[in-house]
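Taking it in order: structure first as structure tokens, then the write-up.
Complex shown without one protein chain; remaining protein chains in place.
Order as written gives the chain letters A and B; numbering starts at 1 within each chain.
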Amino acid sequence: MSDSHSSVAPTGPPDPRAIEEARKHVRTYLIVGVALLCGTLLTVWASLINFGSREINIALALLIASTKGFLVAGFFMHLISEKKMIYAVLSCTVFFFAALMYLTIISMSHGSIVQIR
Amino acid sequence: MEIPYAVKPRPDTGLYNAKLGIWLFLASEVMLFGALFSSYILLRVNAEEGTWPHHWLNIWLGMTNTIVLIVSSVTVVLGWASLKMGRFHRYKFYQGITLLCALVFLGIKSFEYRDKFMHYEVHLKDGRIADGHLQPGTTKEKVVLEGRYVASHADLMEGKVHHEKEPILEIPRDQIVSMENYGPWHNTYTAIYFTLTGLHALHVLGGAIVIFAIWGPLARVWELDPERYTNRIEVSGLFWHFVDLVWIFLFPVLYLL
Partner (left out) sequence: MQPAAHTDARARAPHHAEPGFWRKYIFSTDHKVIGMQYGVTALLFMFFGFCLMLMMRWQLAYPGRAIPVVGRLLASVAGADMVGKDAAGHVGVIMPDLYNSFGAMHGTVMVFLAIVPLAFGAFGNFVTPLQIGAPDMAFPRVNMVSYQFYFLGGVIMLASFFIPGGAAQSGWTSYSPLATVTAAGQHPNGQTFWILGMVCLINSSLLGAVNFITTIIQLRARGLNWMRLPFFVWAQFVTAFLLLLAFPPLEAASVLQLMDNLLRTSFFLPTGLMVAGQAVHVSGGGSPLLWQHLFWFLGHPEVYVLILPAMGIVTEIIANNTRKPIWGYRSMVYSVMVIGFLSFIVWAHHMYLTGMGTRIATFFQTTTMMISIPSVIILTALFISLWGASIRINTPMLFALGFLPMFGIGGLTGLPLGFNASDIQLHDTYYVIAHFHYIVAPGTIFALFGGIYYWYPKITGRFMNEFWGRVHFALSFIFMNLIFMPMFVQGLEGMSRRMYDGGATYAESGGVVGLSKEIVGLNVPISHAAFALGLAQIPFIINFFYSIRRGRKADSDNPWGATTLDWQTPTPPPHGNFEKPMEVFRGPYEYSVPGHGRDFTPQNEPEGQEPSLHGNPVRS
């Protein structure tokens, strides 16, 4: 694909090191993309297999989803090389999300609720 | 005085303002969808045994949508990389595919929604339940469904993975006690399904509009300030990836489990 010169920024062509960086990243993106597509097929296939207990299906689906999520977050969103400030914000978020989910569900699980007869 | 670090990163944090801003916003979105996922888990865990449906959604359409969003995520990030390399037209091409994928996703989603609204559970006076999709032959006197009869509501909880053609049922309206389609009101599963996917679809739409605006009408910013433009692509790309990330969890949770 030929790029016309008029689309190059007025401040001059980008620094060749930046171009090489970007090219390396492109390879990574494509590999991750393929991995994500495989993961999708895998999770559908796994969901159709009967492992005996529902829990295994759930665990497997969440494992595959988490891996895919990690790939998107880590590589597409560049989290794997992000700054400390972003990590700090996200760690707090993850902790509070986990607290919301976990504490709410425990508070309302059948084992906890006081039966009033 | 101009606002510092709008384009160039601040040395000690290594971030430009909009990058921090979008991550903060995404943190709040994690809490938003997180609350909805927590609600899903809670409603499902506390549901009576045998009342939570399985395979009510077309997993092939869902899988297609998953693939569509993954492709769009790849093209978003390839578009950004193209800009980093100074190749504006290549970016335009990739981002165009992103927008196309967004349209396809929303189109498939609309089709799925319509399918649910056409799917009826009809309770008859003789105790049978007819369950199927509304057909064109429906009139004031009779309801025509493509579906099946079942003896009890519990029989409807297991859906089918592969859909074959089902018989046509003609039901006179005077035989009907009640009739309800599979909208959000049908049970808590459809309620949380429509809410989660509806909110997600709104985010897809919003993201697509912003990406389109930067790609189309605002493209001349590239000429004036390429770094600022590239940052906008990065920031909107982060939002788009988040939307993809949510779907990566939505799909197995709602369609497969």
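Heads up, the rule we're going with is that a contact is a pair of C-beta atoms (placed from the backbone, for glycine too) under 8 Å apart; a residue touches a chain by one contact, two chains touch by 3 or more.
What you are looking at is a predicted structure, and each value in this text was computed from that prediction instead of being measured.
Asks: Identify the residue among B:Val7, B:Ala35 or B:Leu205 that touches the chain left out of the display.
Replies: Of all options in B:Val7, B:Ala35 or B:Leu205, contact with the hidden chain holds for B:Ala35.
Asks: For the chain not shown, which residue from B:Thr64, B:Asn181 or B:Thr195 touches it across the whole complex?
Replies: Counting the whole complex, the residue in contact with the absent chain is B:Thr195.
Asks: Residue by residue, what part of chain A touches the chain that was omitted?
Replies: Against the left-out chain, chain A lists 85, 92-93, 96, 99-100, 103-104, 106-108, 111-114, 116.
Asks: For chain B, which residues reach the chain that was dropped from this view?
Replies: 1-6, 10, 13, 15, 17-18, 20-21, 24-25, 27-29, 31-36, 39, 42-43, 46-48, 51, 183-188, 191-192, 195, 199
Note that in this section only the chains that are shown with their structure count from here on.
Asks: Report, in whole Å, the distance between the mean C-alpha point of chain A and the mean C-alpha point of chain B.
Replies: Those two chain centres are 17 Å apart.
Asks: Name, in rising order, each residue of chain B that touches chain A in their complex.
Replies: Going by the criterion above, the answer is residues 13-15, 20, 23-24, 27, 30-31, 34-35, 37-38, 41-42, 45-46, 59, 63, 66-67, 70-71, 73-74, 76-78, 81-82, 84-90, 93, 161, 222-223, 226, 237-238, 241-242, 244-245, 248-249, 251-253, 256-257.
Asks: Touching residues of chain A toward chain B in the complex: what are they?
Replies: By the definition above, chain A touches chain B via 1, 3-4, 7-11, 13-14, 18-19, 21-23, 25-26, 29-30, 32-33, 36-37, 40-41, 43-44, 47-48, 54, 57-58, 61-62, 64-65, 68-69, 72-73, 76-77, 83, 85-86, 89-90, 92-94, 96-97, 100-101, 104-105, 108-110.
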